[in-house]
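Quick one: the structure is below, questions incoming.
Removed from the display is one protein chain of the complex; every other protein chain stays in position.
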Amino acid sequence: MIDPSPTLPRKPEVRFGQQLSRGGHWRRSALFSGPAVIWLALLLLVPLLIVTGISFLTRGEYGGIEWHFTFDSYKRLAGFGDLGFDALYPVILLRSLALGGATAALSLLAAAPLAFYIARVSDTMKNVALTLVVIPFWTNLLIRTYAWQIILSPESWVTQAVHGLGIGVAGEPLYPGTLAVLIGMVCDFLPFMVLPLYASVEKIDWSLAEAAADLGANRVQVFRHALLPQIIPGLVAGVILVFLPATGQFVIPDLLGGAKTAMLGNVIQQQFASSRDWPFGSAISFVALVLVMAGLWIYLRRGA
Amino acid sequence: MKSKTFPIIHAVMAALAVLVSTPARAEEPQTLNLFIWSEYIDPGIVTNFEHEFNCKVNIDLYEDTESMLAKVQGGGAGMYDVVVPSDNLVPVMVKQKLLAPLRHENIPNLKNLDAKFISPDYDKGNKYSVAYQWGTMGILVRKAEGKPLPDSWGVLFDPQQQIGSFMLIDSVRDQVGAALKYKGYSINTTDIKQLKEARDLIIEAKQRSVGFDGSVGVKNKVLAKTAQMGIVYSGEAARAITDDKETAYVIPKEGSVIWVDNLVVLAKAPHRDLAEKFINYILDPKVGAQLSSYTQFATPNKAAKQFVSPDDLNNTSIYPPAETMAKLEFLQDLGAKLRLYDEVWTQVKAK
Partner (left out) sequence: MKRNSLALTLSATALYLFLYAPIAVVIVYSFNAARFGATWTGFTTKWYSTLLHNSLALHAAENTLWLGVFSTVISTVLGTLLGFGMSRYEFPGKEVFGKLLYVPVFVPDIVLAVSLLLFYSIIRSWLGLLELGLTTMILAHVTFQIPFVAIVVRARLVGLDPSLEEAARDLGANEWQAFRHVILPLILPGVMAGGMLAFTLSLDDFVVSFFTSGPGSTTLPILIYSSVKRGITPDINALSTLIILASVLATIVVAILQRIKTSTRNHIK
C-alpha cells in the first residue's frame, strides 16, 4: 500500500467523480460498472427469479414443468405430500440449520486458540502460520473430503485406535455417519473462521485487559468485558461465513454421510439430479435463498 | 497513449472469441457423444470403433438410470448422441420426445437379436431402442466361514436376520422394488399403503446400513470390505466374484428385478448417422461377445452367443436358471403415479 507522501502539498482531495453531474456519473458507471452489472443481472438475478417462479408451477407427468400456477410444492414442503402428512421437510430444514450451527460452533472453538496463537508469534512466523492455514483452503475440497473416508474407514489405524479406546463397535466404520460429516465440515470451513477471527484478535488492545485485571477482574471477567467485545466483529463475520455455506453444503454430507443423512442441499440435488421434480427443487432452493438473505442482512447490518 | 488500452481490449476479445468457438470444437463432424453407465463398455470396443469409423468417442458416465434421464432432461435432446436407458425409462423418454426413431435400414445387425428382445412391450417394433445388455438385481455377499449364504431380502430388511454390514442401492425403483418384493408385493405397485410399508422398511434398514451407492460403487465397497454385502446388478456381481473368490451372488427367494438396458439415439442428436453406425457395431456378433465378456452381463444378441465363453454362458449369476427367472419381474413405466415413488425416495433419503 502506498503511504501518502508528506512532501506533496495537501491540496483539496478530489476523488474521481466528486465533481461530476448526475449524468456524468451514470455515463461513467455504464463504462466501468455496466458490463458486470449486466452480467450479474442476466446470469444471477434472472436465474434466481426463474427459480422463484418455477417453484409455483406444476411438475409435468414425466418431469419438466407445466405452466399451471400452484402452491403444491410449498404444501409438500410444509409436510402435506402425496403419502399423507409428514413433518419431514421442516425437520430437514432444522437439521441443516443445526448442522450449520454445529459446524460454526466447533469451528469457532477450534479457530479461537489458532487465532490467538498466530497473533502472538513473531512477525516472520506470522506469515508462515497464516500461509499454513490458507494452503488447505487452496487445495480441492473434494480431495480433502474423501481423504476423511480413508482416515475413518474400518481398517485405518485411526479407527482401530478409536475402537481400541472402546468407543463404537469394532469392525463398524466411523464413516459414514454424522460424526464423519461434522469432522469433514469443520476441517473444510476452519480457515474461513480463523482468518476473520485472527484479523480481530490481532487488533486487540491488550492494555484494556491489563487495566481490567488491575481493577480486580478475574480471568473470566477480563475475557468477557475487555477482550470479547473487541473480537466480536471478526467472530460474527466468521460465524456467518461458516454457518451459511455449511447449511447448504451438499458434497460433504453426501460423501461422508453415505448419502444417508440428507441436508437441504442433498434434497435439492436429488430433485434435479434424479427425481426430476423441478418445481419442488425450486421451492426448497427458494427457502435456502431466503435463509441466505436473512443471514446476509445480519452480516451487512453489523457492517463487517 | 490510447494504444496502450488495446492490450486489455485484445485480451477480452480473444477470450470472447475462444468462448464463442468452444462449441464448434466440440461439434467436429466425427465425434460420437456417448452417455453410459460406468464400467459398462469395454474400452477396447471404443478404440476399435474409433479406428474403423475414423471418429472420436466422447464418453460421459452415470451411476443410475434416473440421473441419466435427469441430466438429459436438463441439457436437452441435443446433448448426447447415444444414451443407455433401462427398459422402464424408454417409454418415458419417448413421451418426453427425447428420442429419435431408429432408421432400421442403417442397422442391419438388428437381425442378430434374440427373438425375446425384438419388439419388446416397452418399445413395439424397436422403433426407438435396441437391447444392449440384460441382467438381474440381487445381493453380492462376502462368504462367511461355516455360514450358509443368505437367501432372503430379510438379510437387509429384518434386523433379526442381519449377518453383517450392508449397502443399499442408490436407485429409486430398484431399492423400493427390493423392499416391495420382501413384503410379497409387485415392484410396480401404486398402492399407497404398500409403498408406505416399503418406505418404512428402507428407512429402518438405512439406519443399520453403510449407506447408498450405485451398483458399481456397492461392488467396489464390498471388495474393499467397507461392507459385507450389498445390492448390485448381476454383471457387477460376476466381475466381483472374478476379482475375489470369497464373494457370491444371490437372488433372494422372494424375487427381484430383471431388466434390459437399451441403446437409444436422442431426438436432436448432433451425429445421428454415426450414432446408428455405433448401434449397428455393438450388434455385431463378435463385438457383442466382447462386450458381454467385459461387462459380465447377459447378451441379448443371439448371434454373439457362439463367441461368448462357455464358462460365462453356464454362469448362473449371469444367466439365471428357469426357476429363478420365474420369480423375476420387469419394472414398468407408471406414468403420473411415478411421483409416489419419488416422494417415497425423497423421504427415504431425508429421514
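Going by the order they are written in, the chains are A and B; count residues from 1 in each one.
Everything below uses one rule, namely that a contact is a pair of C-beta atoms (placed from the backbone, for glycine too) under 8 Å apart; a residue touches a chain by one contact, two chains touch by 3 or more.
Everything numeric in this text was worked out from a predicted model, so none of it was measured.
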### Query
Which of B:78, B:125 or B:335 touches the chain that is not shown?
B:78
### Task
Using the touch definition up top, pick the residue from A:50, A:161 or A:215 that touches the left-out chain.
A:50
#### Entry: For chain A, residues in touch with the removed chain
1-5, 8, 10-11, 13-17, 20, 22, 25-26, 28-37, 39-40, 43-48, 50-51, 54, 110, 113-114, 116-118, 120-121, 127, 131-151, 153-156, 187, 190-191, 206, 240, 244-245, 247-251, 255, 264-265, 268-269, 272-273, 278, 281-282, 285, 288-289, 292-293, 295-296, 299-300
### Task
Considering the whole complex rather than only what is displayed, give the residues of chain B touching the chain that is not shown.
1-2, 4-5, 8, 11-12, 15-16, 18-20, 22-23, 26, 31, 33, 35, 38-39, 58-61, 63, 74-76, 78-80, 213-214, 216-217, 220-221, 223-226
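FYI, only the chains that are shown with their structure count from here on.
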### Query
Which chain B residues qualify as touching chain A in the complex?
64, 66-67, 69-71, 73-74, 92, 95-96, 165, 170, 172, 192, 195-196, 199, 206, 209-213, 224-226, 335-336, 338-340, 342-347, 349-351
#### Entry: Touch list for chain A against partner chain B, complex
59, 61-64, 76, 81-84, 86, 88-89, 91-92, 153-155, 171-173, 176, 257-260, 262, 266-267, 270-277
